[in-house]
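Below you'll find the structure I mean.
The block that comes next holds subunit A.
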Amino acid sequence: MSTPILLQVESLSRSFGKFQALSDVSLEIPRGRLCALIGPNGAGKTTFYNVVSGRYRPTRGRVFFEGRDITGVPPHKLVKLGLLRSFQITNIFPALTVLENVLAPLAVMHGMSFAFWRSLSSQQKLVEEALTILERLGLAGQSHREVSTLAYGDKRLIEIAIVLACRPRLVLLDEPTAGMNPEETERMIRLIHELAAHSEITFFVTEHDMKVVFSVAQTIFVLNQGRLLAQGTPEEIRANPAVRQAYLGGSLDAERA
Partner candidate 1 sequence: ADKPVKIGFAYIMSGPFATYGQFAKQGAELAIDELNAKGGILGRKVESFFEDTAGKPDVGIRVIRKHVFENGADVVMGLDSSGVAAAVAPVMMELKTPLLVTHAATPDVTGSKCNRYTFRVSLNINQNIAMASAIAADMKSKIWTTAGPDYSFGHQSWEYFQQYLARKKPDAVFLPQAEVAFSPAATTDFSSYITKIMNSKAEGVLISLWGGNLIDFVRQAADMGFFDGKRDILMTLGAATEVLYALKDKMPTGIWVGTRYWFLANDTPVNQAFVEAFSKRYNVYPSYNAHGAYAAVKAYAAAAEKVKSVEKEKIVEGLRGLSLELPVGKITIRPEDHQAITDGAWGVTAADPNYPIRILKPIRKFSGAEITPPVAETGCKMN
Partner candidate 2 sequence: MRIRRAGSLWIVASTAFLAAAPFFLSTYWILILTEILTMSLFAMSFNLLFGYTGLLSFGQAGIFGAGGYLAVLSLLHGPSSLWGAFAAALAGSALISLVIGWFCVRRDEIYFAILTLGFGMMLFTVAHNWRSLTGGSDGLGGFTLPPLDLFVWRGSLADPRHFYFLVLAVALIGAILLYRMVNSPFGLMLRSIRENTQRLSFVGADVRAVRLCAFVVAGTLAGIAGVLFAFFNRIASPEMLHWAFSGKAVLMTILGGSGVLLGPAVGAAIFFVLEHVITAYTTNWMVFLGAILIVLVLAFPRGVLGSLLDLVQRYRGRPRS
């Protein structure tokens, strides 16, 4: 294999009481490959993310990141390793400004969590880095607004900005374009492509917007009722009758139109 495996998941299961939200899911994500996870509502996508990102413990199975067993490793340690996630439900620091929302993770990354004798505003390097990220997302103009006053779509972008600030190697994006308009969605797709091409970041995306999925993903995994239903290139998935039946329905034709 030319591309080493970044994330490897081995027969992962998770149940809530009697309910089996994930059963026996195994998959591999090679470095640098854009992958997507799709599946009907309640298929277990978010649960899968929660388990991989250390928020939930799996009931069974293991997760390897760059060859290391990270099963049950707490989230903040995973971040140090370079495994990040965004949240389906917007999860940011509401009363802080846009800039501060990015500065906070940057300060963590630079090991300055405990730097209490330095003045924050004099940390030129930090601020510049933050502004660069905001620039990339088109938020630089709003850097001094409190994020709680932003529109929903912009809040979603903050979510991404926070993730980027953490210098990730693998990013799990949970419905990154939900709530965005087509233009912004377009920008998001471009952003993902651009980041994937020019940085060391590998993206793993869940989406219900098939346009995004098919234009972004090189490999698609389909989850259904907690099980891996199919995996393959977009063409293979599109052609897969089981997937069409369980998930896509007639929408593809609509998308093509």
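Here is the rule we go by: contacts are C-beta pairs under 8 Å (C-beta built on N, C-alpha and C of every residue); 3 or more make two chains touch, one makes a residue touch a chain; residues count from 1.
Selection criteria: all candidates are chains of the complex that A comes from, given by their letters.
These figures come from a predicted structure and were not determined experimentally.
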item: Single touching candidate for subunit A, where 1 or 2 all sit in one complex; value: 2
item: Touching residues on subunit A, where the partner in the complex is candidate 2; value: 53, 74-77, 79-80, 84-85, 91-97, 100, 103-105, 107-109, 112-121, 123, 126, 144-146, 162, 165-166
